Every structure is written in structure tokens, then in C-alpha cells.
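One protein chain omitted, others in place.
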Amino acid sequence: MAGLSLVFYIGLVVATAVGIVAVSRFLGGKPLTAAKDTPYECGMPPVEMDNAVFPVRFYKTALLFVVFDVEIVFLFLWALVVRDLGWFGLVEIGVFIAILMAAFLFAWWKGDLRWE
Amino acid sequence: METAIFWGLSFCAVAAALAVVFLRQAVNGVMSLLALMLVMAGLYLLLGAQLVALFQLIVYAGAVLVLFVLVVMLLNLERKPARPLLYPGKPAVASLLALCGAGFAAILRWAPPPGGGPMGGAVKPAPPIEQLAIDLFTERLLIFELTSVLLLAAAVGAIVMSRKAGDLS
Partner (left out) sequence: MKAEIGLVWRLLEVILFFAVIMGLVAYMTLMERRFLGFFQVRMGPNRVGPQGLLQPIADGIKLLFKEDLTVSHARRFYFTLAPIISLVAILACFAAIPMSGRFHVADLSLALLYIMAFSSLGVYGVLLGGWSSGNKYSLLGGLRGAAQMVSYEIPLALALVGVVVLSGSLSMTEIVQAQEGRWFILRQPLGFLIFLTAVSAETGRTPFDLVECENELVAGYQTEYSSMKFGLFYMAEYAHVLLASCLATHLYLGGWNGPLLPPLAWFGIKSFLVFFFFIWVRATFPRLRYDQLMSLSWKALMPLALANLLITAALVVYPPFG
């Protein structure tokens, strides 16, 4: 029952989002002038950006995020049973966090958390 | 009903997996992989493993693949020509498809009778999450702590490798 209303709700959400876009395409019509097809660059003629290079920091940030996201998944499970585990749970999560903090501090030390 | 959903989802999974391998553009490949992850979450849900399904979404769909998409966008891979050598020719595609078809036929032939469903008999009800968590943090403690070492190695490795000699940033 709960599963059914959940699936029904998500279906409703997807249908609404897709429906709005479809209706707007139907009602909105085509652009009036060809110039509207060019990318917006404050009125300048657009400059190509094929070889644009972006800082590798974005990648490192995402990678640290993956590491900590996995950690958080474990933390959620641990938080559920922390009462039952008692001091033992505190110690083991302490070790777990300490090992991951080493990665975090390494990144900090190497300057990967610095954006200027 | 469950059987129908199962076959529908598995068909989607196989289609998405094939798309990951055969689509030429990197972005399409990554997005097919995302679709595959979502379908896998659906399959887990069907098996009654809600926790695994949600972890699949959080870790794979919500984190690992974000990293992949980010890399594809940073490198602007799509404009570069696909490497012809690694791309399998038509006979290879055909034989692979044939192999998949044979595999499917074999599964259909020797799958357990419809009464049991494709999961082979009644699915065992999943244990309560608390039980699972206690199990993880007592009996499988070593594996749990080793996970953190693995994550540490991954993070340090990536930080070191993404740095050129003498690069400041």
C-alpha cells in the first residue's frame, strides 16, 4: 500500500514535469528572429570555447565528496544502533573517522581545499 | 505482477548496460550508466532490500556518477573523435548481441517455474535494519574499518596523481 502510493506519487511528479515542458513547447511557439538562436554573451559575437580548460580542483572536490559520502552512509547505520553498541561503538567510529580525517587533512595540507 | 516488473526492469538494465558500452559519446555513456544505476535500485527494491536500494542511489547515482559527469564536462570529451581501434566493428556487435540473446534464452529455458517467480521461490523478508547495523559493527568490524583504509588510499592516490610536478594548485 505504502509502496503503491509512493510509486503513484513519483509518477505524478514525473508526469507533471514532462507535461509542463510539453505544453509550453506547444503553446509557446517558435523564436521570432534568428539572432535569438545564438548563445548569450552580453551582445558580443560568441567566441568558441572548444579548448576551454577548467581547474582540476572541481574534480578533486568531487572526489573528496565521494569518499565522505560513503562514510556518511556508514554513519547513518551506526547512528541507528549507537545506544546498543555503547562505548564499543564510540571507539570503532572514532577509529573510522580518524582514518578518514587523515585523507581530509592530507588534502588540506596539500592545498586542495584552497580556492582563490 | 512482480514477475512482469522484474522482467521489465531487467530488460531496461541490459539495454542500459549495452548502451554504456556501445554509445560513441562519453556523455551518453555516462548517462546510460546513471540509468543503469537507477534500474538496479529498482531491482533491489523489488527484492525487498530497501536499504541497499537507497544506498545504491546515494552512493552510485548521487556521488560516484556525479564525479564521472564532472570529468566528462571538464575535459569536453565529446568534441574529440572516438578512438576507432577500441570501437568494435559490426561483426563483433552482432556476435555479442547473439551471445546476449542466447544467454536470455537459456535463462528463460531453465528459469524456475513461474510459481516461484524469477527470484527462485519466496523472497526472504529482509531483517530489520537495526539487526543489519549491529551485525556490521560487531561481527564484520574488521571489514568495516578496512573500508575506511580503502577510502583513504583512494583519496590520497587521486590527490597525488592529479598534481603535476612543480604545480602549485
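Labels for the chains are A and B, by order of writing; each one numbers its residues from 1.
Just so we're on the same page, a contact is a pair of C-beta atoms (placed from the backbone, for glycine too) under 8 Å apart; a residue touches a chain by one contact, two chains touch by 3 or more.
Since the structure is predicted, the reported quantities are computational estimates derived from the model, not experimental observations.
Considering the entire complex, the omitted chain makes contact with A, B.
When the omitted chain is restored, the residue from B:C12, B:V27, B:L96 or B:I134 that touches it is B:V27. The chain that is not drawn here is touched, among residues B:T3, B:Q50 or B:T138, by B:Q50.
With the whole complex as reference, residues 27, 31, 34, 50-51, 54-55, 57-58, 61-63, 66, 69-70, 73-74, 129 of chain B touch the missing chain. Seen from chain A, the chain kept out of the figure touches residues 1-6, 8-10, 12-14, 16-18, 20-21, 23-25, 27-32, 36-42, 46-47, 49, 52, 54, 58, 61-62, 64-65, 68-69, 72, 75-76, 79-83, 86-87, 89-90, 93-94, 97, 101, 104, 108, 113-116.
Just so we're on the same page, only the chains that are shown with their structure count from here on.
Touching chain B in their complex are the following residues of chain A: 50-52, 54-60, 62-67, 69-71, 73-74, 77-78, 80-81, 84-85, 88-89, 92, 95-96, 99-100, 102-103, 106-107, 110-112. Those residues of chain B lying in contact with chain A across their complex are 55, 58-59, 62-64, 66-67, 70-71, 74, 76, 79, 129-130, 132-134, 136-138, 141, 144-145, 147-149, 151-152, 154-156, 158-159, 162-163, 168-169.
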